[in-house]
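One protein chain omitted, others in place.
Labels A, B, C and D are assigned to the chains in the order they are written; within every chain, residues are numbered from 1.
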Amino acid sequence: MSGKLTPGRLMLMAYVYLVLIFVLAPIVVILPMAFSEPDYLTFPPEGFTFKWFGAFFGNARWMDASVFSLKIAVLTSIVTVVVGTMATYALMRGAGRLGTLFQGLLIAPIVVPHIALAVALYLFFRQTGLSGTVTGYVMAHAIIAMPFVVFTVAAALSSVDATLEDAAMSCGASRFDAFRLVTLPLILPNVLSGALFAFILSFDEPVISFFLAGIRDKTLPRMMFDNIEQNLTPVIPAIAVLLTGVSILVLVCAAVLRRMAQSRSIPAEEG
Amino acid sequence: MANGAQTTAGAEITVRGLEKKFGQLKAVDDLSLDIPSGEFLALLGPSGSGKSTVLMMLAGFEVPTAGAITIDGRDCTRLTPQKRNIGMVFQHYSLFPHLSVIDNVAFPLKMRGASRADRRRRAAEALEVVRLEGYGDRMPSQLSGGQRQRVALARAIVYQPRLLLMDEPLSALDKNLREEMQLEIKRLHSELGVTVVFVTHDQGEALTMADRVAILRGGRIQQISAARELYERPANLFSAGFIGEMNMIPAQWDGSGLMLAQGDRLAPPEAALIGAVPSGVATLAIRPERLRVSAPDAPGALAATLEEVVYAGAGTLLIARLADGTEIRARVPSAGLPRLAEGERIGLTFDPDALLVYGEAAA
Amino acid sequence: MANGAQTTAGAEITVRGLEKKFGQLKAVDDLSLDIPSGEFLALLGPSGSGKSTVLMMLAGFEVPTAGAITIDGRDCTRLTPQKRNIGMVFQHYSLFPHLSVIDNVAFPLKMRGASRADRRRRAAEALEVVRLEGYGDRMPSQLSGGQRQRVALARAIVYQPRLLLMDEPLSALDKNLREEMQLEIKRLHSELGVTVVFVTHDQGEALTMADRVAILRGGRIQQISAARELYERPANLFSAGFIGEMNMIPAQWDGSGLMLAQGDRLAPPEAALIGAVPSGVATLAIRPERLRVSAPDAPGALAATLEEVVYAGAGTLLIARLADGTEIRARVPSAGLPRLAEGERIGLTFDPDALLVYGEAAA
Amino acid sequence: MAPFFLLIGFAFLYPLLSLLSISVTEPQTGLQNYERILDTPVYGKVLLRTLWIALLVSILSLFLAFPVAMAMVSSSGAMAVFITACILLPFWSSVLVRTAAWAVLLQRNGIVNDLLQAIGIIDAPVRLLYTQGAVVVAMTHVLMPFMVLPIYGALRNIPPDYGRAAAICGAGPLRSFFEVTLPLAMPGVLGGFILVFLTALGYFITPALLGSPQEMMIATLISQQLREFLDWPFAAALVGVLTLFVTAITLLFSRVFRFDRMLGGQV
Partner (left out) sequence: DELVIATTGGLMRNEMEKWFYLPFTEETGTEVIPFDIEVPDQWARAEGMIRTGNVEFDIVTATGPDLVDKAEMLMDIPCDTLENVKEYALPGACQPKGIARTTGGMVLTYNTETYADNPPESWADFWDVETYPGPRGLPDTGDRDWWLPTVALLADGVAKEDLYPLDLDRAYAKLEEIRPHIAVWWKTGNQVQQIMRDNEVAMTMAYSGRALKVIQDGSPFAMAWDGAIRDTGYLAVLKGAPNPEGAMNFINFFYGAADGHPGFIQAVGYATSSTIGLSQLPEDEQKLYATYPANYEVLVDPDFEWIGANRDELRERWTNWLLQ
């Protein structure tokens, strides 16, 4: 598999572009709506305005919810990735006979409909006083995001040569160092994917967050959910535009930084 | 390296009743071994005889199913590898694919908390030792097979381990480089006094480098002794056939003399008998390089029919057959060899001290 | 295998001006080569000299940056590998980790649409050839290094490729097994007439197995000729030093005789001159196994000081130094060697036809 | 491992089991809630339909995701980043928004209908929205990225050596793909597939907003029992049945596809 332009590769790329069109079509439809005048969604958009961005930034409730959600999502993604990666690693590098149990435990949280989980957690958290606390949110979100992290990490881990860690340990690395310095860099893309999944699942989770919410605080997805169920205004696409913009910016920065780092190191090799 | 030459005494290893099962298969079977501090021990054995498995257990990557490993008097059977302070060259190299060559080599130093500058300097020195100056910034995937192997070697020797485990560390190198590396390893060994356990398929390498050589077969030790003894008086026919070449001629031992099937009678000196040789079926063993070509009817010569002449540089291999059908090989210097035709009758002569006699039990 | 022995003529390969650059580095440099159908060609060269890269280009995995490869008269420079009908043993084996040993071996047959029963039978036969009967159901990760290498070998020979590329296919095997495998490969080669290109670091292997040997250095061919010629009359000092051992003694050539630095004057026969040797700086080359030990003052002997005696089984290596500081090595049979002490003065004698003289340009 | 079991046990198992326990204790102790599920064929139908839709979505996702992951692996840096960015872009708009977007696209006078008419496939607008097709398409859109990344991760770590070995053995690109690449990428494929399949099983927002209630999925049913009918014991029983069912499928699945190899077993 290289960058050569064979007919096979041309067909592949053509197919991929079709898929990308499918993936992007709804986004292309949604994003322009953020600039549309009427207070409901229209396509094609009517008029042009930035007022919905104003509505978002100007409203303390939107802002509070955003900050709150961001905080929870970041914490969730950290907790999930750390715990999930560790667990996957322990399992796949053969720490015991818990395989089937582990699988079962992993699968269950995705299957149980979120609303049922929400209700169960609500009952439990109200008894334990966790409801409405950040800990509560993070725990709940970690539960639903965990399988995504584990499966994603497992996919990469399964193809990393276990003897590389032996080599590291023969060099005097502890098991943890061996993991940190050798295995982790090799599975990093998937760990990051897992983190992203966890972030998104937390950030975009209306049902459970809502049930766990205290009387005062609200998460962004819940605000959006209300908005969508009640009065779907272009604030929603405006938020999408903002998030998309930020993520593209981050991506571009990362790419530029990497390019700079590369040009400073090895004289560029192909591949 | 050079400056780091404080002599740490090498580790002293005791192995008792070591066993490793993979499912039904006993890869290592009741193996006991004492390696004194600073010894250079070579492990030899056919493919699949358990050499790598022994190393893996010494390093701590495989947990033995039975037995114990003691390093410097301390039971290490279940100690984690990083606490053993070993250097290791893996049979499959196991270079870190995401690190550059220099970072691979510097890895053990990093683990030992060496400063950045120190790491780079010492790693660069180790790369020099393995003749890879200037390759530091490459990635492992950009190296040839032999270059990778040398990086693995450099990584194992860059710090001063007390025990160096090497699994065929030179197999991918050409003769000259291999010799240079052998010298470097020997130098390291003598300078630092490190204990070395060395797996190789190259007998010459084992014989020249090692203090003692252990022969493994099916997970069991066949013989463990100094190189010269191993070569000159192998303890049994397996060792005899495994190290170097050996002609094995079926014979009858009558307590004082040897009857060959084709009728010759030989009277080997007392020293030729290995262990107790009871009367009856025995084997006469003689190394091909101890045979000389003569006329078929020369006195004391074994008459044979030449079947094949194989040129091999310095020496030439003659494959001949005795009258009873036993194949017999001779390695003679190519220079000065008379022209020999296949099918010709030749005689093979030898000095009496070239003879070894094994009883039936040694088979 | 056995039954499949219809003789397919081996592929005929022409390589012209082949070049492969990795970034700045020319791994292969203007290489031209003609391999007639059915030839057994060995590629030798130091680590990193481009041997694997040449094989990779012959197989079609690397696209040359310049030059052309013709197989059976058809330009294949850019043909995909699976259309070339090649068997290959990779330096790193590249066994499929998800397939059992037998499925690995049967893979090429499956790709050629052989029936299931046929596949299993032929794969089992190939496993027998490499002495791995009964290992069919293991996974590659459950094999030792040498066993893996043999699986790779079996996979390459299980069908009848017209061209067999082998990248150090026997490097992980012990001597006995290696010899058996060499015989099997030779048998395959002669029975099927397949063309073989074989990379090895074992010179003995190259010299015994190959019709011709090519010496690579820095991506360029140094010499390509039949084994015997290569050994006995290496074309230049690099080849001389690379194949076997060679003592190289600086000397002055005056058109008829050779003055050594320590004062001896030699008159080598006409045949000893390799190429044109202009008067002036020259090199006297002589193989260590052509030297014999004598008294230091024996007639025609080079006097030297013995520095090291290294026991190596059949032979013993003597390292000595001439008066001018040139190191000189001799390999003499261990048997019958007088006890020699390091530091002793010895003489080294040789036959006149053991001498080779190289002019300055051959360095 | 310990933190994982702690977290799962504390924040998932215990709460879920306490919820499930009411299915056998209320209104009276006994299995009457489960009997009710068995007695009413509709619930079985809903469960089967849910499985079917989830399967459809996962298969569709796989077909869309695999080539994309392959393209990501085989492309040069910039191209790979571009594809990744495109795949991840939808993440940044809420699922709800994306669902709304599909409503816009698929509506009677929407873009897709216009397009189909323009190409001449249909003469008059057809009903696309509020059909099972709409649900499948939108769910695929939402869930597919969860498939791409695990597959990408698995593909990325396959050394090119194996492809070469396959080629030399005579495998063309397709054979090589099916015999070598695909099996080696299986952990990623299975991981992604399971993620998508199971998520789809428990999904209810998209089906609720784009589908027709006549094709209700199990999660909607459970949600209805919990939120509207406040019949928690019965809802708990439904959850119990669903969990049981899925566990059974997964076990079967793992037998057949040796899914234990990806989690737990070294190959």
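Simple rule for what comes next: contacts are C-beta pairs under 8 Å (C-beta built on N, C-alpha and C of every residue); 3 or more make two chains touch, one makes a residue touch a chain.
Quantities reported herein were computed from a predicted structural model and do not represent experimental measurements.
The chain not shown here is touched by just one of A:Lys51, A:Arg126 or A:Arg175, and that residue is A:Arg126.
Within the set A:Asn190, A:Asn227 or A:Thr244, the residue that contacts the chain not displayed is A:Asn227. Touching the chain that is not shown, out of D:Leu13, D:Leu182, D:Ala208 or D:Leu251: D:Ala208 (per the contact rule at the top).
Against the chain not shown here, subunit A presents residues 38, 40-42, 115, 119, 122-123, 126-127, 210-211, 215-216, 218, 222, 226-232. Listed for subunit D, the residues touching the missing chain in the whole complex are 40, 42, 45-46, 103-104, 107-110, 127, 129-130, 208-209, 212-214, 216, 224, 226-230, 232.
Keep in mind that, in the parts below, only the chains that are shown with their structure count from here on.
Least step count on the touch graph, subunit A to subunit B: 1. Subunit B and subunit D have Cα centroids separated by 57 Å. Distance from the subunit A centre to the subunit D centre is 16 Å, each centre being the mean of its Cα atoms. Counting partner chains per residue, subunit C shows two or more touched chains at residues 22, 92. Among the residues of subunit A, those touching two or more other chains are numbered 186, 269.
Against subunit C, the residues of subunit B that register as touching in their complex are 22, 44-48, 51-53, 91-92, 142-147, 150, 167-168, 171-178, 201, 203-204, 207-208, 227-228, 231, 241-244, 287-290, 310-315, 317, 331, 333, 335-336, 351, 353-354.
On the side of subunit B, the complex with subunit A involves touching residues 56, 59-61, 80-82, 85-88, 90, 92, 94-98, 100, 107-108, 110-112, 137-139, 142, 155-156, 159, 165.
Those residues of subunit D that touch subunit A in the complex are listed here as 1, 3-5, 7-8, 10-16, 18-19, 64, 67-68, 70-71, 73-76, 78, 81, 83, 85-98, 100-102, 104-105, 110-111, 141, 144-146, 149-154, 156-158, 160, 163, 173, 184, 187-188, 191-192, 194-195, 198-199, 201-205, 218-219, 222-223, 226-227, 232, 235-236, 239, 242-243, 246-247, 250, 254, 259-267.
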